[in-house]
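What you see is the complex with one protein chain gone and the rest in place.
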Amino acid sequence: MTALDSKHRRYLSALFVVRNKRHDKLFSGLVVGAAVYTLLMVGLVAFSVAKGSVDIFSYEGVQFFYQSDWNAVEGRESFGAYPYIIGTLLSSAIAMAIGVPISLAIAMFISEIAPPRIGTPLSFITELLAAVPSIIYGLWALFVFRFWVRDLIEMPLYNAFGGYIPFFAKTPFGLDIFTAGIVLAIMIIPIISSICREVMRVVPDSQREAAYSLGATRWETVRMAVFPYVKSGLVGASMLGLGRAVGETILVTMVIGNVIGPSAIPTTLFSQGQTLSSLVANEFNEASSELHLSALIALGAILLALTMGINIAARFLVKKKIKASSGAKSQ
Amino acid sequence: MAIEEPIEDKEEAVQQTAERYKVRIEKVNGWYGSKRAIRDVNLNVKEKTVTAFIGPSGCGKTTLLRCLNRMHEMTPGAHADGRVVVDGIDIYDKSIDPVIIRRRIGMVFQKPNPFPTMSIFDNVSAGLRLNGMNNKTIIREIVEESLRNAALWDEVKNDLDNPGMSLSGGQQQRLCIARALAMQPEVLLMDEPTSSLDPIGSSKIEELVRVLKDNVTIIIVTHNMQQAARVSDFTAFMYLGDLIEYGSTNQIFMNPEKELTERYISGKFG
Partner (left out) sequence: MTVDSNSNSNSKPKQNYRDILQETVNKKYRKRLLLNRLVTIFTIVCVIAAVVPLVSILLEVVKNGASAISIEFLTQPPGSMGSGTGGIAPAIQGTIIVVGIASLIAAPIGVLAGIYLSEFAKKGEFVEIVRFFNDVLTGLPSIVIGIVGYTAIVLSIGSFSVLAGSVSLSIIMIPIVVRVTEETLKVVPYSLREAGHSLGISKTKVTLFVILPSAKNGILTGIVIAISRIAGETAPLIMTILGTSLFFTGITGPVDALPLRIWRLASQPYESAHAFGWGSALILILMILALSMGLRFLAQRRSLKAVK
């Protein structure tokens, strides 16, 4: 039993001063009520989104998922989510392809390579980056970073491969799916790398020493003793980042180019695009009819299903890892 | 009981290898930051013998052991100086890479630490694959030989694909010994290898140590004096970072020169 320090003792003695006698029942009622409130909120979300998207599904049916038209003109309404599902998946895939290796490398540098006097301030900086609001990332991306992307990455790629690889064959403009993917990567790197760092801390030193004692280099130690030990945790951390990338709205809206209809289906890496969330943000306040609004809410419903699936899987993986390690420690 | 019988053998062994020092430890200091955990230790270890480091906890015996394969410096803030000469090569020489050193100097740790995601076979072959060995036949031969030498082969030969963690604690420790032996080390460092095992598991490891010294030079850290007496040919007694006394196990236990050693051996402190 831990000894009580003076602070705790003071709190205990305060109890005898408190006159107002509260009833346990009232308080436990309150805390249960608060817990129930959180459940109600989830219910409210599910209900609102489901109710809002009923109209469009009864109008379009399942073809809402694979149709490309987006026409809100009265009498000729036709809505399909396909281009935006593709846009969401593609921009998130680019974000993951860039973000995950970099995040892993950063986590590895902080947890395995850097001495504490460098690692500690670095982890502070990554926490700081995670706290920057996405609107500020967006502002910076729109006015500063997109020119870097266009001039330093896109133009060279276009000049080198644009002639014969269709993937790069479009004069880059800086406001496109590729830029959106890179900026999303920048946004999720601090999130993924700080979780990965936490997860890698779970690996006992005895595992690292086992590898070193066999003559492993530092990298071989990480590859052999660290990564396999926490693989599911690292996958989970990446998926939490994926959840953020898929759901991010305002940042994407500012850099993706915002086209609608069939032309929003990307044909090259440098095509302008649209994601589920960016279209909702762009059109919600200008929705011309109930049906149009319902179509937008249905995009939200698809997004909700997508992120929920990703997040639940991710948390399951991260939790499993941390539980397994605490179980092993207690043995 | 068991102490009496092997003594003659040990005396013989001492004479045979009298002039050959496998490991020479010269003025080695081990530091944690600015704190010196071991001070100017000098000690020579003869080939194909078992040397035990004993002493109360915190005396620096584990630190000294970890200086012998440059594992000590892997602890953040820790470093070591002095010379550790193995087969005429100073492992602390600037031109020497610890990665090369650790192939020749194997290590077994306090707690069994097999790689949990690897099978028994992969655990033993981990070091080989790591070092770029890709001849499958040779790998298989070495794995079998190492497991035999670690007295584990008969117990696991049909379950080589099972995870290493499926074994009992004692078996896991022998798996770790096999993993170290697979690297064909010339020196094997053992850091209290039986401290987390039950008596049966411990006695198997001790038996193994006595057999293995035919091929490798063994340095073992133990907090258990009976164990040191049972398995070692030479014993070094350390106290508060200093090497107090070093000699044949027989002499240290029967006829210690220093009073401190005598008091520790007779259980007056520690």
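The first chain written gets the first letter, and so on, giving A and B; residue counts start at 1 in each chain.
Basically, a residue touches a chain if its C-beta (ideal position, glycine included) is under 8 Å from a C-beta of that chain, and two chains touch if they have at least 3 such contacts.
Keep in mind that this is a model prediction, so the values were computed, not measured.
Contact residues of chain B toward the unshown chain are 97, 99-100, 103, 128, 131-133, 138, 141-142, 145, 148-149, 151, 154, 183-184, 186, 207-208, 211-212, 214-215. Where chain A meets the omitted chain, the residues involved are 1-4, 7-8, 11-12, 14-15, 18, 22-24, 26-28, 30-35, 37-39, 41-42, 44-45, 48-49, 51-52, 101-102, 105-106, 108-110, 113, 122, 125-126, 128-129, 131-140, 142-145, 186, 189-190, 193, 215, 217-220, 240, 243, 246-250, 253-254, 277, 280-281, 284-285, 296-297, 300, 303-304, 307-308, 310-312, 315.
Operating definition for what follows: only the chains that are shown with their structure count from here on.
Averaged C-alpha coordinates put the centre of chain A at 48 Å from the centre of chain B. Looking at the complex, you find that chain A touches chain B at residues 115-116, 204, 206-217, 220, 224-225, 228-229, 231.
In the complex of the two chains, the chain B residues touching chain A come out as 69, 71, 74, 76-77, 99-103, 106-107, 109, 111, 113-118, 126-127, 130-131, 176, 179-180, 183.
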